[in-house]
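FYI, not all chains are in this one, though none of them got moved.
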Amino acid sequence: MKLLARIHVTLKPAVNDPQGLAIAGGLHQLGFSGVEGVRAGRYLEVCLEATDRGAAERAVTEMCQRLLVNPVIERYRFELAEPAEVDR
Amino acid sequence: MNVTDGQLREVALSRAEYDEICRRLGRAPNAVELGMCGAMWSEHCGYKNSKVLLRRFRAPPEGPASSRSAPTAGATAAPPPAGRVLIGAGEENAGAVDVGDGLAAVFKIESHNHPSAVEPFQGAATGVGGIVRDIFTMGARPVAILDSLRFGPPDDPARGARNRYLCEGVVAGVAHYGNCIGVPNVGGEVVFGRSYSENPLVNAMCVGIARAGRLVSSGATGTGNSVLLVGADTGRDGLHGATFASVDDPQASHRGVVQVGDPFREKLLIEACLEAMDAPWLVAMQDLGAAGLTSSVVECASKGESGMEIDVARVSRRETGMTPYEVMLSESQERMLVIVRRGQEGAAQAVFARWGLHSDVIGQVTDDGMVRVMEDGQTVAELPYSLLTAPPLYVREGVEAPSVRALRERDLSTLPVPDDLNATLLRLLAAPNIAGKQAIYRRYDQTVQTNTVQAPGGDAAVLRLKGTPRGIAVATDGNGRYCYLDPHAGGRIAVAEAARNVSCTGATPLAATNCLNFGNPEKPAVYFQLQQAIEGMAEACEALGTPVISGNVSLYNESGGEAIYPTPIVGVLGLMEDVTRHCPSRFQRSGDVIALLGDTLEELGASEYLEQIHGLVAGRVPEIDLAREGAMQRLCRAAITGGLLRSAHDCADGGLAVALVESCSGAFGLPADDAAGAAPVIGAGVELPGSWLRMRPDAVLFGESQSRLVVSLAPEDWGALVALAGEHGVPLHRLGRTGGERVTLAPYIDVELARALETHATALERGLRVTLPAAL
Amino acid sequence: MKAAVVVFPGSNCEADTAHVIGDVLQEPVEYVWYATAGREALAAYDCVILPGGFAYGDYLRVGAIAAIAPVMEGVRAHAERGGLVLGICNGFQVLLESGLLPGAILRNASLEFRSQWVHLRVEDDRTPFTRRYREGQVLKMPIAHGDGNYFAEPQTLAELEGAGQVVFRYCDAAGRVTPAANPNGSAANIAGIRNRRGNVLGMMPHPERCSEPLLGGVDGLGLWQSVVAALVQV
């Protein structure tokens, strides 16, 4: 079956996030004073063919651990969707 | 005294050191104080194993001078440029030399090895950030970065993938930080060797230019003056960075939060601090580096012979619930300590605010010699700075490892000479250590600031000094294999080669900086290496007139009980009076005479050729005679100043044959991989002198005899060069002519130039091609 | 000619640009701080230059946060008045993000920062920035960027080409526009474009880095001389 993994990679909470700080500054400059903080992360969509959801889940976990995520500073979560559910 | 062994291990102090602290203090330190002591007494901050050895850089050994260290004062000895040194080693954050017209060049090299092993991108990026802060903290505008890198081999069957990953991450990190802050990266080295597989070396050097009379000190003076902490908020990043840089095993060493660099904020700090220089309220500045606030406060108090009281509650935090201990030892990046005249805090804070930088008044200068840390009015630590700056100093006994001696004494005469020397040359040109490094330095902005006269790819970078006719040249060098086989000779050669590269541009070397990357000094064999390398470097610095004005020590580069090759990296800065007369490294015109300054001996030992082609790290390191080296460099400079040379390039890894191919690789200082393909390439036709044909062909072609330069000149200048060489007492060999589409070294080598250059220019990129994991 | 060089937090080529205008061309030049607000902020200048660098660290998208800085209102007004606006590298990115020029910039196709010399073909020698060049002339200039990959929708590209708004294209030494000569993957090898009116130019290469013989080339000089000449004529 074909699946779409939506992977969110974010910096661990204690890690400095200069990008987020600069973006928050930009939003303040535009007058969005309600903004209390921004954290910047990465978002990946991986389209994959797998025998079943379990296999896909294992594969995506392994991809994250081996390539997509830097465990020293980042953490991740993902969801699996079937292409029918996908909005593009 | 019921401190446990576990607690002591946490702060990397021995029981004896702890007892010493208690004795000097007259009481047991509390937990915060213990952490501060541990950080300040670590090798990284306290130099407890290296300080005694480093004294050698400032003065020759006492007693009768040993014969090997006596620089020969011949008729041609250059006047000692000692008067050029404005700030020497150990005096401030970096050293400084006078470069004329009221300007000073401020420079230093520093390591970020352990952090780069854990997180290569951020480790390297923050390494660049750290050394750049050391320069602008003195009031100098950073004008150049150089990076000297060591990795495991990219093609290692077992570790190749990780080695490539580390290399990719480090290079990307160096690029990210330097490019963003707009400081050109103009040089450095990249060397691959098995001993660096688990311990990559990331040394970064920064050069800044300041007004000579306006250098900023880090000395906190004036009781009651305010202490301002400027820049990033403080988080739990890099806790214990200093202490754990001082133990083996990089993986275990960085348990704290990895530091993420913010080059944008650093750029703002650069501009704000340079603006602050001219303000009447500025007393002193000090960057925060290893051991964070602790080390900066101690540094300022001790340099000012004053004292300091700070309140950690006033330090802005990025995280909640931080203890005083964590605030004092955090290594959050992009922070500066600024001492401001009392009553003028507002004016100071306004300057920083204009640059978008947050600042807090966190304390004041005192006069009681104490570093006092408060939290909301409560004293949480109180230590005399003199305790923190004076760790016990260890002098150990160094003993050479017998296995190394055996390797050095190995008989190489029975090695077969390769049948196909053309193929051998091409293999060498493709070897990662010899191949062009375009794939790496094209990722660094080399031309921002519009001072770059000779970009990476030449022997030394040349930068003009705007507003003056002058230029500076800078290079870094260090050969770990040489130092492994013979640390004394290796240390001498590191200095000689860096200075030689500078001399090739026509600049006169003025001073040196160095980073000592070694293993665990508690091992006699490592201590021996450290001792010998320092002795060799000091001798060469004396002989070549390049005093050491700054440096850094990185020990405990080991994993699994294996030390890296001892790898001192030397950076040399030189000055030329007329930058328009700088000499390029590459041939400029067809029909010029090609000549060699210096002499070729039958020296195969320790060469890149031996390792690449015969798989051997063995033999004697090439002989280096410092008097001859000095004479050769003086000749080179005199010939360039006299307008005799059109190019000059030193013979290093891969020997004469490789130096010749490199000399063909394109005119001017443009990178050879110039996508515009505009740099003309010029072939070379060389006939080896008859007397060299009695030696092994591979030694003549690929041996690494020292003190040699390949030069080119107009045929009509030959006579003048002969005369000048005679005056300097330097051997000169006429080898042939530039031009054509081949490189020949008759009777051994004849290859197509395009093929040789293509191999040299593209091999590394092919070798480094990687999957780019976020981590491995 | 009186020039303004806008300084954003994180700009890093402002001094290089001011050096060429002030020291090499000996024309008056001043810095203008990014926080300077108002439509008239730049009214006193003939030419406004957005220099290279990493404004705001380029942290969200290159040029994005700078594009909303207060000074941009003045830049926009200056362009509307017909004043000259030149964006170099990061400045080009800011012009794209602010909508003063069409299209967008993506990361280099190689995913790497590239610092090297390139060849450019002059496609339009009638702009105030290029009249000292000849159409078809091949220039050599340095680039230094990680995000220089020009993108526009096909429709926009067609409009640009149709209206002759492509000013510089990456080419080889002989002036041929080839994929191999494209250092960053830009659509149609585009290295610089102008607005319809011709008074706003954005380009990735750095003319300020090649305007003195000591730095390896002087092909950038023509651009500055063009600006001076254009303003003298006015």
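In order of appearance the chains are A, B and C, and numbering begins at 1 in each one.
Throughout what follows, a residue touches a chain if its C-beta (ideal position, glycine included) is under 8 Å from a C-beta of that chain, and two chains touch if they have at least 3 such contacts.
Only a predicted model underlies this, so the values are computations on that prediction, with no experimental measurement involved.
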Exercise for the section: Give the stoichiometry of the complete complex as a formula in the chain labels shown, bearing in mind that each kind of chain is drawn only once. Expected result: A x2, B x1, C x1
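One rule holds in what follows: only the chains that are shown with their structure count from here on.
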Problem - Graph class of chain-chain contacts, one of line, ring, star, complete, other - result: complete
Completion exercise
Expressed in whole Å, how far the mean CA point of chain A lies from that of chain C is 35
Completion exercise
chain A and chain B have mean C-alpha positions lying a whole-number Å distance apart equal to 38
Handout entry: Multi-partner residues of chain A (each touching 2 or more other chains)
Key = 18, 22, 25
Exercise for the section: Would you give the residues of chain C that are in contact with at least 2 other chains, written as numbers and ranges? Expected result: 56-57, 59
Practice task
In the complex, go through chain A and note every residue touching chain C.
Solution key: 18-19, 22-23, 25-26, 29-30, 40
Problem - Residue numbers on chain C that touch chain B, as the complex places them - result: 9-10, 12-13, 15-16, 19-20, 23, 52-54, 56-59, 112-119, 140, 142, 144, 146, 172-173, 180-181, 183, 206, 208-209, 212, 214-216
Handout entry: Residue ranges of chain A in contact with chain B within the complex
Key = 9, 11-12, 14-18, 21-22, 25, 66-74
